[in-house]
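Other chains dropped; remaining ones untouched in position.
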């Protein structure tokens, strides 16, 4: 059996998957199969299949926090796609040195914003890179995964379809900066219950170290890392991606403060 | 260190895993290790470890929906095995161009049915392809994973054991076709709460587009894809694997209709 080799292809054939499929249904498996049927030497990498169902906002946050760590030209397939089968486009984008294949629903917004916009965006139009029959409800399997396979074999992205200059953007909440006060929101709750906000630590300036309130409640003193807090203590810190974070050492800040995504955060 | 290479072996060393182990216990890891200890160049691919515990019926549906998308000769290890250690056999099977290693408990039924039967089925009898010590309760680690390793190195399947001509079959529910009516059941509920039935859309004929009832309740109008429905609307459509599906746009049909696997479905 003659096989294409990974050497020489973009990022050695690496293709990541980020979906809201969960882990129990056959959809993840079918996508991996559809990729590998095009390029048996591709290397599928799971990022997460636990994006909350159809939560494009969550996917956008996730991708901006994850994909920049990958080698240049890694291919990332994103399937959080409530509009599957509708007129929404499917996109190929290059941003942060990465290659992304995703529905045009805003899920790439945070990544694009983090690098002042994508290098190029194309609309997928060339059916020769798709499965012969395309269903109305599973474009991840029928279009995105096989397209990733062809890209991983070295197909020129220009062959996928025309450059486009407009795409969906999400209204990402922006912190409101006052004289001695910044108002933001909880943007992500991780599985420890840590609250990640939309306030970059670099924005704090003179109020760095000032009191932090979440949904009106005091978030405790500032520490450098979780271990600087007593077990069960609620504290503020700078997160591993550089934003204001509120955590409970060896516990859940989300549970302690009774808050989730969207809760108001104030630093004074 | 001299390593075997993936090139030249079946499907480039691809070995998939489908189990009911869940994601928190060390069993999945031990199986991957047992595979890689035989062939360090094998490429393990997770399909799912969230088959409901000991639910052979679910595994059968899952496999038929997933494995046909993989490249020819991909090796699939299946461990949903309530009869482990009993007299039940372990099988090697070729079907749909794939190679499968699984307990003889019916979990391959749906796949076999989808292609009018397997090309060949063998019983695993040759201990030289197993771990030296075989436990009574974990044949996935001790027999199936190492056998997959040897197959991925190019061992001839004929060496694994003798051809058998009988194996366990599951009574899969079949739709009942009347003059102007088809009666079926919900066969699978995915993680969005979509209801996948056992009624192939190709079977609808003259009643295509006719009213669908689930557990006696109206499932709503027919649409082509989820996005054609209003958010929260219950609709019928043709699923990505070609059967009658009932879904709630941006919601859960299972929750809305209060039904699960086995619920009666009627199209008139």
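Labels for the chains are A and B, by order of writing; each one numbers its residues from 1.
Note that a contact is a pair of C-beta atoms (placed from the backbone, for glycine too) under 8 Å apart; a residue touches a chain by one contact, two chains touch by 3 or more.
Remember, predicted model here, so these are calculated numbers, not experimental data.
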With 2 of the identical chains in place, the whole complex in this file holds a copy count of 3
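As a convention for this text, only the chains that are shown with their structure count from here on.
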Gap in Å, rounded to a whole number, between the CA centres of chain B and chain A:
29
What part of chain B is in contact with chain A in the complex they form?
6-8, 10-12, 14, 16, 18, 23, 43, 45-52, 61-63, 65-71, 73-74, 188, 190-192, 224-228, 237-240, 245, 249-250
Please name which positions on chain A make contact with chain B in the complex.
1, 3, 5, 21-34, 36-37, 40-41, 43-44, 46, 53-54, 82-86, 88, 135-138, 141-142
